[in-house]
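A protein chain is absent from this complex, but the other protein chains hold their places.
== chain A ==
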């Protein structure tokens, strides 16, 4: 009985059909995310705004407060302001950094508000009601498995890492584990900080240093752009291919078009923020149980399925 009811509520929400029942008291959902400082965050901002727009139209009783922060301190202030002046009923937060945000988010939870944490977990367990995240070890593992498959006889590869963080460590460790014993040798590994320019210079130097490179794990599409340009400059296009990640639209397009230098991609969707906001909204407009953990898998994108991941309107 309960299941049927929940299912029905979910179905209603999913088709966005019914303008929800009148005279319910309105609920305020605060959304606090990092500012669009790089491509992925830009996409995440876009999807957050889209989700808020769509939900406000569908459910007039829901109000949203969206704040973007350029650093952890600003994000803490944003959350405090939401509590003090906007009287939020729920908080959807993508923490800039885990440790500094743990205390402030915990206070929100202690005040009896619903808390949804996205992507980066808090430093203390059990604070949030709902955790929505991408699968970082999965991101590295899927990439590693692709390398195994493409280089069955082993080979020499270079790796560009992101900004030194837990996210980056989890990805790289899983990648290394996935290629263990395959004969694939990582001959160079440096931080490109998820930045095109940094990746460009790091790759230039890798190309000077290593006379033979079979493939590059750029581990991010912004870095892949810089890497590909450095390879062009050196005129070594035919020697190696590049695997990026996160599903930037230009890269998905190249995979879709069958570019041999960009044979695949691995997802880490910035739209996970939309998932989190939608599920949080469900908590207030339906009876569907939504607490728990929701991990969005990292998938391999190849020529065959690329069109399912191509969003030409997104900035990322």
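Things to note:
Here is the rule we go by: contacts are C-beta pairs under 8 Å (C-beta built on N, C-alpha and C of every residue); 3 or more make two chains touch, one makes a residue touch a chain; residues count from 1.
FYI, contacts and distances are computed from a predicted model.
Missing chain, UniProt protein name: "Ribose transport system permease protein", from among "Ribose transport system permease protein", "Succinate dehydrogenase subunit C", "Signal recognition particle protein" or "M48 family metallopeptidase".
When you scan A:32, A:136 or A:195 for touch with the missing chain, the hit is A:195. Check A:121, A:154 or A:315 against the missing chain and you find that the one touching it is A:315. Which of A:36, A:66 or A:167 touches the hidden chain is settled by the complete complex: it is A:36.
When the full complex is taken into account, the listed residue touching the unshown chain is A:233, out of A:26, A:77 or A:233.
Seen from chain A, the chain kept out of the figure touches residues 35-39, 41-43, 45-46, 161, 164, 188-191, 195-197, 200-202, 204-209, 222, 225-226, 229, 233-234, 250, 314-316.
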